[in-house]
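Note that this complex is displayed minus one protein chain, with the remaining chains in position.
Lettered A, B and C in written order, each chain numbered from 1.
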Amino acid sequence: MVTKAAEPDISARLGGLRLSVPTLMGSGCYGSGEEYASLVDLAQLGGVVLKSVTRLPRLGNDAPRLVPVASGLLNAIGLQNPGIESYLASDVAKFADRPCAVVGSVAGFSVDDYAFVTERLAARDEIDAIELNISCPNVGAEGETFACDPDLAERATRAARAATAKPLIVKLSPNVTDIAAIARVVEAAGADALAVINTVRGMAIDVDRVKPKLANVSGGLSGAAIRPIAVLAVWEVARAVRIPIVGQGGIETARDALEFVLAGATAVSIGTGNFTDPRVPLAVASGIRTYLAERGIATLAEIVGSANPGFRGAR
Amino acid sequence: MVTKAAEPDISARLGGLRLSVPTLMGSGCYGSGEEYASLVDLAQLGGVVLKSVTRLPRLGNDAPRLVPVASGLLNAIGLQNPGIESYLASDVAKFADRPCAVVGSVAGFSVDDYAFVTERLAARDEIDAIELNISCPNVGAEGETFACDPDLAERATRAARAATAKPLIVKLSPNVTDIAAIARVVEAAGADALAVINTVRGMAIDVDRVKPKLANVSGGLSGAAIRPIAVLAVWEVARAVRIPIVGQGGIETARDALEFVLAGATAVSIGTGNFTDPRVPLAVASGIRTYLAERGIATLAEIVGSANPGFRGAR
Amino acid sequence: MPVLETPPLVHETVVSDRREPFSDIVIIGLYAPKIAREARPGQFVMAVTPSGERVATALGIYEAAGDRISLMLVVVGPRTRELALLERGDRLVLAGPLGNGFQLQALGKNVALIAGGVGLASLLLPAQRLLADGARVHLYYGARTAGALVDAELFEAAGAGVSLATDDGSRGHHGYVTELLAREGRTHETIAACGPSPMLRAVGTLARTLGVRAQVSLEETFACGVGACWGCVVPLERSSAQAPAFPPVAPGETRDYVHARICKEGPVFWSDELRW
Partner (left out) sequence: MPVLETPPLVHETVVSDRREPFSDIVIIGLYAPKIAREARPGQFVMAVTPSGERVATALGIYEAAGDRISLMLVVVGPRTRELALLERGDRLVLAGPLGNGFQLQALGKNVALIAGGVGLASLLLPAQRLLADGARVHLYYGARTAGALVDAELFEAAGAGVSLATDDGSRGHHGYVTELLAREGRTHETIAACGPSPMLRAVGTLARTLGVRAQVSLEETFACGVGACWGCVVPLERSSAQAPAFPPVAPGETRDYVHARICKEGPVFWSDELRW
């Protein structure tokens, strides 16, 4: 029987960032939000993680950049973005009227890049928090190296931490043997939260034309295909750190999102799910409410990590 | 127009192992072949890689051991096997009448295990080649460590190499940052061929019962979901080594298999594809023949690595 | 793609009819003469997902007569959802019949059948055969609600008695189907049951209480369905006649059971030999 009590509280805290709904839209998948405004009421989202921005402008990879694959998508955008200066001058002001949290995403190719762009971006009032993308697999070897090397991950995080007092989420890569080890050093370096996971490296070949389908050869695999990989990553990270986790990778339903929460994620992020159906974030939020209500649970926070006996985080 | 020339030659050589058809059945997925004999004409397969065998008997993981996921399967069998002595005494003689190649698979928990089991198994005439499973993700941290650590991978390979002169295939794990680096040390340690890739680590959570779906918590992800990951792994390994590669991970059609071949695989292995449809290996072989015939290509070997400009292997 | 030779137990079947007696319960009839001829009561087939990419689905052989068999589906996930969309004239590839069915001889002449939900699918052929062989058969059939109690009349038509139970009390006994038998006491020689694991565990307990033996047909996730992958195991007494020899006891192994493959050694086991 359904308990008809008060609406469950599904808000989430990521360090100093409070989300009324525990759903962020994944960086690079949702533009700056306005692109989706005709399809979704943005006020029903927890927040939007903006497309990653770098120090200098980037034209990105040549086309094709997208390949649909079994239960997922390969992408190799290559961090197309206007560069931080032009971004600050022309784009950031527009984020002021977003009816949900706005998380800036910072990518870089050196420790100094991360520090510089974080400082410049975080200084703006329109930005509620920073996500540090140290795990982009689509820019040659450069970008991802940071999330695959404990020393580089630590230094990039420390530099960004020094550059802002705003909530700092660091985004980890699944393309490692031991993601928990990276999570630990990133926590120690001052991250307020972790985004787990970025895309998994992959590629597809066009057998008719005898060449890779992506102009960039390899790309990042996202969508339902990677969900089991992502849930395990969250499970392992949640046993290793005390800071909150934003779980992501193939979330399309509330039940998918709850797998991440029960593994130890405080909030979730939806990227490719928006491409399968733009209503996914709304269905996830309402489905989580229903799940809690049916079980008479008052707050989402109570069940964070509850399937994971080794969960060490604060709820 | 289809060239009506002689049937294309789709045979493949893995060191001293010659396969008349370039399809092996993945270890652990096909028993010892006889289990599938009522569904498939085994003479139309290249060969069967037997279930991995260890020094001592193993009861394996508790149930449940299987979870279907989006475009794939999670498994955590935990190397259930009778142990090498009982295997030699009761099982191996039965392999003599298999009408295709029989590849023994050796798993272990120490370098000495790999040497011991390889020597004992390879000594038997019924066994045409040995596959060294240094990449099983379902036996705690122990098993996979070997394929995720260049030093251990090298030592296990060297030990097995010293234990037999039969063709030695070493099976690599995708759960690393740089699979090409592991491939290089394994080649240097004397492997005749590489199996790329074993399963990707993952898990799923039952949100109704608030616990992992697998008794073992985590398992190995296989099937179409991992195909892009596997194709990229083959692509990268094929640029790093000269020995042949057995491509695997999500092969369900001839076009899937050809992605691996064009990336640089000399032969392919089919595991989970047999579970989606037992006719997959036959369709793969006949589809490869058609592809070659339509293009007027005489042998499969000619197109190995042909989409991969960095391919270094011998065709 | 060239036509492939079809090996003995792989069949290209065609949907001959379809009915949907309740929401999310679909019965599809198939033209499948070989399976119809060869199926033993309690065997199953592996149904190849029409769109590919997903592992095939284990389904009990529900009816088998003449050239036709039928499968009963309850839509619980993506594969059953896709199979439930099949319509007359569509093709479906099946591997089977597979597994060992019920040991009908050992069930004797006065048998209680216990079905939980779609577990009913594996009990119609046993009922018909037992009745044809002169046994008395009574079906105890439970489901969540009245509408989900489908096809009990097929059992009545074959000559079985029928008692019903629903979780919500909308028809028959309000509660678990095992409670019905418990209330009656020992009125049957043996039990044959199929349904979800929790129900089958309850059947095991009931059988022990009543002092009768029960054969239970397990529904777990299969991958290969032919004993090749060791994915579908259930812990079984080492002393069971169905226990595989494999593996021998390892030094240090504290678990005193073996793992039997449900698809190969089962799917039917004596409940008192299961260690779950």
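Here are a few things to note about the model shown:
Throughout what follows, a contact is a pair of C-beta atoms (placed from the backbone, for glycine too) under 8 Å apart; a residue touches a chain by one contact, two chains touch by 3 or more.
Computed from a predicted model, the values in this text were never measured in an experiment.
For the chain that does not appear, the touching partners among the shown chains are A, C.
Here the missing chain is touched by one residue of A:Gly28, A:Gly46 or A:Gly264, and it is A:Gly28. Taking the complete complex into account, A:Glu252 is the one of A:Glu154, A:Asp192, A:Glu236 or A:Glu252 that touches the chain left out. The chain not shown here is touched by just one of A:Val40, A:Ala122, A:Ile245 or A:Ala307, and that residue is A:Val40. Residues touching the missing chain, restricted to chain A, are 28-31, 35-36, 38-41, 51, 56-60, 62-68, 70-71, 73, 75, 77, 80-83, 86, 90, 223-224, 252-253, 272, 274-279, 282-283, 286-287, 290 (touch as defined at the top). Residues of chain C that touch the chain left out of view are 51, 53, 78, 81-82, 85.
Note that in this section only the chains that are shown with their structure count from here on.
Chains touching both chain A and chain B: none.
Comparing each chain's Cα centroid with the centroid of every protein Cα atom identifies chain B as the most central. The interface with the largest number of contacting C-beta pairs joins chains B-C. Taking each chain's centre as the average of its CA atoms, chain B and chain C sit 34 Å apart. Rounded to whole angstrom, the centroid-to-centroid distance between chain A and chain C, based on C-alpha atoms, equals 44 Å.
Within chain B, the positions touching two or more other chains are listed as 70-71, 224. Under the contact definition stated at the top, the residues of chain C that touch 2 or more other chains are 53.
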